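Contents: one structure, followed by commentary.
A protein chain is absent from this complex, but the other protein chains hold their places.
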Amino acid sequence: MPDWFRRRPREDQDGANDKSAPAPASVVEAVPEGTFTKCAKCGAILFTKDFERDLKVCAKCGHHHRLTADERIAWTVDEGSFVEFGNDIAALDPLGFPEYSRKLELGRSDPNGRNDGLVTGTAQIGGNLCVFGVVDFFYARLAGTMGSVFGEKFMRAADKAITENLPFVLFCASGGARMQEGLLGLMQMAKTGASVAQLAEARIPYICVLTDPTIGGALASYASLGDVIYAEPGANVALAGTRVAQQAQTQKPPANYQTSEFQWEHGFIDKVVPRKEIAITLSRTLTFFAGGIASQTETKASPVLVTPPDSPTAAKRNGAEGGH
Amino acid sequence: MPDWFRRRPREDQDGANDKSAPAPASVVEAVPEGTFTKCAKCGAILFTKDFERDLKVCAKCGHHHRLTADERIAWTVDEGSFVEFGNDIAALDPLGFPEYSRKLELGRSDPNGRNDGLVTGTAQIGGNLCVFGVVDFFYARLAGTMGSVFGEKFMRAADKAITENLPFVLFCASGGARMQEGLLGLMQMAKTGASVAQLAEARIPYICVLTDPTIGGALASYASLGDVIYAEPGANVALAGTRVAQQAQTQKPPANYQTSEFQWEHGFIDKVVPRKEIAITLSRTLTFFAGGIASQTETKASPVLVTPPDSPTAAKRNGAEGGH
Amino acid sequence: MEDMNILEFEQAIAELNLEIGKLRTAAQRERRSDGEVQANALEKRRDELTTQFFARLEPWDEVLLARHKDRPYSLDYIPFLTEDFIELHGDRLFGDDGALVGGMAAMSGDPVILIGQQKGRDLKERQKRNFGYVRPEGYRKALRLMQLGEKFRRPIVTLVDTPGADPNVGSEERGISEAIAHNLREMAALRTPTIAVIIGEGGSGGALGIAVADRVLMLEHSIYSVIAPEGCASILWRDPSRGPDAAKAMRITAKDAKRLGLADEIVTEPLGGAHHDPEGTAAAIREALQRHLNELSALSPSALLAQRFAKLRGFGQFLSAPFA
Partner (left out) sequence: MEDMNILEFEQAIAELNLEIGKLRTAAQRERRSDGEVQANALEKRRDELTTQFFARLEPWDEVLLARHKDRPYSLDYIPFLTEDFIELHGDRLFGDDGALVGGMAAMSGDPVILIGQQKGRDLKERQKRNFGYVRPEGYRKALRLMQLGEKFRRPIVTLVDTPGADPNVGSEERGISEAIAHNLREMAALRTPTIAVIIGEGGSGGALGIAVADRVLMLEHSIYSVIAPEGCASILWRDPSRGPDAAKAMRITAKDAKRLGLADEIVTEPLGGAHHDPEGTAAAIREALQRHLNELSALSPSALLAQRFAKLRGFGQFLSAPFA
């Protein structure tokens, strides 16, 4: 059935520090009409409708497939509550790095007019207003890497959280610092780290959710600094990409090496939270930080009940058309 | 030669948490006239004069024998600079604990009129004025344990450091919390911990030197909290006494288990400092904290050059007769 | 019945209950009223015996009750003490200790950080919880959560129930003493209300490592001890079987701690001990917690700290000069 399936955006980007497994971990293929979707992990053929109702978690093996920013927003925050900001700056190619301008070109044709994989805005989760960030791993085939625009948007989002006294919730997915901006890319680690220092000084709750993949400079900066850190099951969470890791090992790594579960076992993640439970978990967490824990009934219905937008990338920026 | 040697104070006390090796580690025997001393570790027969010139470090095997408070003072601080305080309180037997009153009786007959194994005062080290504390493991056969008087004296010494803006140097040697005072003994851990919190708040340097043995509640409170922590070579430094440890092990301990060197390897001790280098090391350390590092020539001569008092316990409280 | 210990007593009561049950069943089956009368009389007798027995508990009985295999553990109480508990894992340094649980919760809608030492009931759970012996990771996780509470000014409640800190090689290697000491210093200075509740075994420094608090409450049949009675007996009499004598000598009961001023309140347990009514016991704990939290929350951070330091600095009993 070679013609039956169409290719989804490649997940195996060639951004800096994205050294994840050579074989794309989560390539999803679907019938042109979108009737069927094949699980990237176990190969199960799923009804796309069911697959999306399950928030792109394989009903057979539980694999959490990567999401676009819009899918994440639609399936996490209260319907219609997302208000985006941060697209009033634009990326440069400060080093004239090979192929970088081509990627930035790709970004400039983003249907949502976005300037980076990091999407920032305000949103409500279970009625709790927060600054909400999510990294789109697919954006411009840049693997959610941290360039100058990433760092600036992160900082502006944190600043907004401070000035408006809102908690900051961030979904990470990143190959690390953006090689194509050289040292400027590396310095986004310092910049986001400093930004988290300012959040801490202002006692603003900062909550990270690590999704597949959170590696390299991302994990070694903003993604490890949440007051609370959650992670999706099975996500690749590590400093070294798996290829680098394989070369470097003098010690046989465990079976769950460099996954959420491995990091949880070793004390770096507070809780591994299945996708369908993240909204309620965040809602309760935000309520804790807001000053009172809401009972479960006060939060929005479990996100599995929310119908996703038919085409995730077509969802409007403010989420006004998301959900049912 | 059974009559040739006289027994020195037993080092294997029966205080709370002193669960060190059943065979006394450092029993030192000497000719009645004190001509010879036998190394407690390697059994070498040493001229007592040489042995004391070497600060009771065995010239053959390097074993650091335990010192009385007066020996420690004489061999560490500037000659005649020690001014003791803290003997204006007295121990009670709050629980009516078996045999405790007999030990306190022993303490009341202390030739120096001391009220506890913890001896506190002010002193100069290489010209640096500091609050100086030293625990006498031999005092009243109480193994340097922490009872109410210990905690109070520690706190008053720390308070003096705070009010007079002096650094606090403490030589530890302790079997832990004092069983004979029950929960009051345990609470001296909380009390000394709180006292160190107040030192930290006031940004007063607190420097610990761990000597044999520093175990149990002592290591789990004030002795682990120095801004800088030094230790003598080969000292027993551990939470669990060796007997307890032997029972509990499911994993074979390394050869240097529960020693200074073991703790250093594992990152808990800044530096293992031979006894003859401790004065100069402390002097430089205090100079660092005082605001300028003195060159070596500004500090007192290396303590190996200082003749110890003929009979350590006969040294006057203020050290006026200490040294040559 | 004088010398009967709690386990034998419970056996006797269980036999009485069996008898009562038989009488009742027979009475119902045979529709005879005299069996019912007999059963009622036996029930009355049973309650009288229990009351009498519990009125004269020896310290060793309290030890057995505190360690009772059916005694509720932290996770048994937590659902009744708080709502919406989200367990947070890991010390963000090395691992996650199963012997210490903690997380965010709410008490009647008010957010609190809840931390508890945790034993296991079946063999698998016991291994997971390391038999309640807390490792360095546990103390460091506790501190991380306490600092999270402090950062956002959430009160901290700890539930204490441990035979002691883990004495094994791995824990010595990773600084079990440092971890406890560090907590003692930091807990003294936390700028948020703290309450510790001893719910079972308050085992030495292992307990104290999470029990330095504004208020210390003890369940009626919990114990709090400078060293395990068996360990004390080993040292004093070279005979661990004399634990009952040591328990008496060390004054380890809740009443003793209250009398010594080291526990602020005793929370009454149901007749027969907490395991006869975990939910009722939890309600009593919760009532006390809320009362104390209300008092503490009324204080400014500086007043709170002043009060806490005054308390910690006052630990100990000694004579001040002039001596009688």
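Some notes on this structure:
Order as written gives the chain letters A, B and C; numbering starts at 1 within each chain.
Everything that follows uses one rule, which is that a residue touches a chain if its C-beta (ideal position, glycine included) is under 8 Å from a C-beta of that chain, and two chains touch if they have at least 3 such contacts.
Owing to the predicted nature of the structure, the values given are computational and were not obtained by experimental measurement.
Of the chains on view, those touched by the hidden chain across the whole complex are A, B, C. Touching the missing chain, out of A:Lys38, A:Lys160, A:Lys191 or A:Arg284, is residue A:Lys191.
Annotation: of A:Leu225, A:Val272 or A:Ala290, A:Leu225 touches the absent chain (contact as defined above). Only one of the listed residues, A:Thr37, A:Thr68, A:Gln124 or A:Ser148, touches the absent chain: A:Ser148. Mapped onto subunit A, the interface with the missing chain covers residues 14, 16-19, 88-92, 94-95, 97-99, 147-149, 151-152, 155, 177-179, 181-198, 200-201, 216-217, 219-225, 238-240, 244-245, 248-254, 257-258, 262, 266-268.
Within the complete assembly, residues 200, 203, 205, 227-228, 264-271, 281, 284-285, 287-289, 291-296 of subunit B touch the chain that is not shown. As for the chain not pictured, it touches subunit C at residues 92-94, 140, 174-175, 178.
We take it that only the chains that are shown with their structure count from here on.
If touching chains are joined by edges, the resulting network of the protein chains shown is an open path.
Look at the CA centroids: the one farthest from the centroid of subunit A belongs to B. Separation between the centroids of subunit B and subunit C, computed from CA atoms only, is 35 Å.
Inter-chain spacing, taken between the CA centroids of subunit A and subunit B, is 55 Å. For this pair, subunit A with subunit C, the centres built from the Cα atoms lie 43 Å apart. Not a single residue in subunit A touches at least two other chains.
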